[in-house]
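Of the protein chains in this complex, one is absent; all others appear in place.
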Amino acid sequence: MKTANYIVLLLFTALMIYASLGLPQRGDPYAPIHLEESPVHSPGASSYYIRNARRDAHTNNMVTVILADYRGYDTLGEETVIMTAGLICFMLLRRRKEKGSENA
Amino acid sequence: MILSNSPALAPLSLLLAAILIPMVAFRRRWLAFPLALSAAAFATGISVVNLVRVLGEGTIHYHFGGWIPPIGIEYVLDPLSAFVTLVINTISLLVLVHARRSVDAELPDRAMPYYAVVMLMLTGFNGIVLTGDFFNLYVFLEISSLALYGMIAVGNKKSPVAAFRYLIMGTVGGSFYLLGVGFVYMTTGSLNMADVARIAPTLYHQPALVAALALMVTGLGIKMAIFPLHGWLPDAYTYAPSASSALIAPVGAKVGVYAIIRVVFYVFGVDFVRHSLPLTEILAWLGAIAIIYGSIMAIAQREMKRMLAYSSVAQIGYIGLGIGLANPYGIIGAVLHVMNHALMKACLFLVAGNYRLKLGHSTIPRLDHRVRKRMPWTTAAFTVGALSMVGVPPTVGFFSKWYLALGTIQNGRWLFLAALLISSLLNAIYFFRILEKVYMKPLEGETPADNDITRNEAPVSMLTPTLILGTALIVIGLLNAVIVTGIIRLIVPPGM
Amino acid sequence: MKTHRSNPIVSLVSRMVSPFIMMFALYVIFHGHYSPGGGFQGGTLIAAAIILVRLSEGSDTAQLQFSRSWGTPLGSLGVLIYFGTGLAAVFMGGRFLDYAALHLAHHASMSRSYGILLVEIGVGLAVTAILVSIYDNLLEGEADA
Amino acid sequence: MLDFFIGHYAYWFVFILMAIGLYGMTVKNNLVKKLIGMTIFQVSIILFFVAAANKWGATVPVADRANGPIDPTRFINPLPHTLMLTAIVVGVATLGVALALVIAIFKRYRTLDENLLLEEMRKEDDTE
Partner (left out) sequence: MYWQLEIVLFLFLIVTAASALWVRNLVTAVIVLSVFSFFSALLYVAMGAVDVGFTEAVVGAGISGVLMLVALFKTWRRSSD
């Protein structure tokens, strides 16, 4: 069983490394993620963010602008995730009420 | 205002309820349930409005923050997503009505956080179905997964172990999906699904894009419990409290199915999938194996919830087979089965919950004909559900199998047709085993006890949803043709 | 850790350091517009400061600083601030989370900037409260087996 | 050749790390060890995105004071950074839930070894 696990892991790593050979060069400013325009002429999101973040939201830190404004809904989801975690810990682990006392 | 924002309102109202419950109901416990119920009812109403709007106006896009798609996040309301949200919200509403009594019985002091977590799970499901953005899908997938772990873990002694195993599997699945998103983003430069759908055809046969597809489908497959990745499902459904398993089983796996249909057919497209990777072929085979395997395992079980869990594995196999056929009938069958299976499973799990509340167990060998006298209505609903699972004509179960069978015939895959037929037979075996126990008197002994049996039916709040679902199995079965021509025909993806 | 006798040196140092961590955390939250940082990092830092006091003083004394029953409602309040900002935009006629529709300032860009600040405060509050509450629940929940 | 290596080696390291994390999650029996593997796995995915965001000769994505048009080639792509902030938070949330489960499991079974747990559960199933 363990050897099968190791083989699967090695196979997975090898396949992933093979797939990564086809990825664009790291640091290449003309890689698809850095482009101004995609092959089908839709605007490239990243360069739009870099160009317009300060103009749109009067804020220098682009990451903050994307986090809270352009993709603010993701961040709302992220807050929801952590609230879920808090609620689940509360639900699973909080102390049972001792008889008569209210400080649960 | 409500109309112009309607695509986003269903998940947002559920989220608002989830936020308000811990604040409002922290001291006043009784407020938790009404809040949750009203949010679910509102979400159902909004889904109806959305479906009507989509059928009238065509696809609707909703841009969060007013940013157009590749810049911001969008919600896409097309016939498929409107239909699936309606199914999810309606069934959850019914199950939620039913859940109140069993939550009171099983988790008396945790009702407040429990309802909040239920609301969060539904938020996650709605978000997954509606979103048009890869990363947003990941975020909502994680919301719903975390909520599911919590809902499973509050059950009996063994449930935390089941939840932990699910958590490890689910994290691997979610991370695989995220890795796939990374590959997609790095090769196409976009996170928007519609945008990627337009860019992907220019990048055929790139190993990175093929890897992205494979990783995404594997990750979602773990969440949806496709056959070799189903390991977490039976324990999780069995050890969860009745309310949780009734809420999770009908809709939980369907969301994964939806995401796979969305990614495979709408983003990458049929041509890409057929030519780059034998993905549909693999899905179809796995589906066929899952159908047989799940049915056989279900026969071997003694506990009703565990039997239903294994039958879920089989039913997900039907949907996987429908996706894998990759022809219009297959897709119609798969989407129809998403709804039909949700109805059937909800009905059967509610019945199991009723038995648990009134008999104190739901073990199959301990059921006998007295159950029918004590709980006639519940048993009637169970009978309809069982007949529907077997696929007896006027019920919903027949129609989805009919379309799947048409799909196999269209592709000329007789082996898959055989799998469908054999599985109907196996379904019949494990359901008639229970029906026989419930309807036939044992041959010897126990006759004097018959007179002592008093009616002891489940309370109204539990019986009503059960009966509504039982009736719906027949009514919607009769209306299936209308649903298929009116809604599901619009869903068949382009290029098929 | 609950029945722990506090070491005077540890207790003194943590009580001295904790306010400075909190001040830095507030700086991180409110300066997130101009430098790396923001609600999440700042909130985690505040939570770290609170947890530091809990570690050194023992949880029972530290309840005076941040009671364990506040965690869940305050965390929800933080998320509600975020959600309410988005919902207010809907009521003012924009899309959800469209801070420009809030008209917090003359220019749309300044309005967005303030909107981001509001949201970051909500995030910071939520993260602080929830991380402390997770710590509390892990430490004290189901204390006796 | 060297160019290709520089342009891709980071991904290879990422996948090796990922394999280590997956090994921890699947092969190790101790539940806490599984969580350690999970953390490593998540860090490797974050590294994958962050490595992809890099750009030669560019600086951190904080605009400087000078007004006027901004040249996108001067700044590192900020979008993956944003996504990974969210992913880190999701990771912490998952870890919190998992630790709560670990404590609940330990309280019930007094062990954290997966094999022992499964054995114990199977025994209980039989007695029921």
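Which chain is which? They are A, B, C and D, in the order written, and residues in each are numbered from 1.
Here, a residue touches a chain if its C-beta (ideal position, glycine included) is under 8 Å from a C-beta of that chain, and two chains touch if they have at least 3 such contacts.
Given the structure is predicted, the values throughout are model-derived calculations rather than measurements.
Asks: Against the chain that's been left off, what residues of chain C make contact? List them.
Replies: 1, 36-38, 40-41, 44-45, 47-48, 51, 55, 131, 134-135, 138-139
Asks: Determine and list the chain D residues touching the chain excluded from the picture.
Replies: Touch set of chain D with respect to the missing chain: 6, 9-10, 13, 16-17, 20-21, 23-24, 28-30, 32-33, 35-37, 39-40, 43, 46-47, 50-51, 53-56, 58-62, 76, 80-81, 84-85, 88-89, 92, 95-96, 99, 102-103, 106, 111-113.
FYI, only the chains that are shown with their structure count from here on.
Asks: Could you compare the number of C-beta pairs in contact for C-D with that for A-C and name the larger?
Replies: A-C
Asks: Counting only Cα atoms for the centres, state how far chain A is from chain C in Å.
Replies: Using C-alpha averages as centres, the distance is 21 Å.
Asks: Just give me the whole-number Å value for how far the CA centre of chain A lies from that of chain B.
Replies: Here the centre of chain B sits 26 Å away from the centre of chain A.
Asks: Between chain B and chain C, tell me the centre distance in angstrom, where each centre is the average of that chain's C-alpha atoms.
Replies: Here chain B and chain C have centroids separated by 36 Å.
Asks: Tell me, which residues of chain A touch at least two other chains?
Replies: Residues 16, 20-21, 23-24, 33-34, 45-46, 49, 60-61, 63, 67, 69, 71-78, 80-90, 92-93 of chain A each touch two or more of the other chains.
Asks: Could you list which residues of chain D touch at least two other chains?
Replies: 22, 52, 62, 79-80, 83, 85-86, 89-90, 92-94, 96-97, 100-101, 103-104, 108 - these are the residues of chain D that touch more than one other chain.
Asks: Within the complex, which stretch of chain B touches chain A?
Replies: Per the stated touch rule, the residues are 15, 18-19, 22, 64-65, 67, 70-73, 109-110, 113-114, 116-117, 120, 123, 127, 135-136, 139-140, 142-143, 146-147, 149-150, 153-154, 160, 183, 185-191, 195, 198-199, 202, 206-208, 210-211.
Asks: Which positions of chain A touch chain D when the two form their complex?
Replies: Spelled out, the residues of chain A in touch with chain D are 2, 5-6, 9-10, 12-13, 16-17, 20-21, 23-29, 33-34, 36, 45-47, 49-51, 53-54, 60-63, 66-67, 71, 74-75, 77-78, 81-82, 84-86, 88-89, 92-93.
Asks: Can you list the residues on chain B that touch chain D in the complex?
Replies: Per the touch definition, chain B meets chain D at residues 135, 139, 142, 146, 149-150, 153, 157-158, 160-161, 163-164, 167-168, 171-172, 174-175, 178-179, 182, 185-186, 191.
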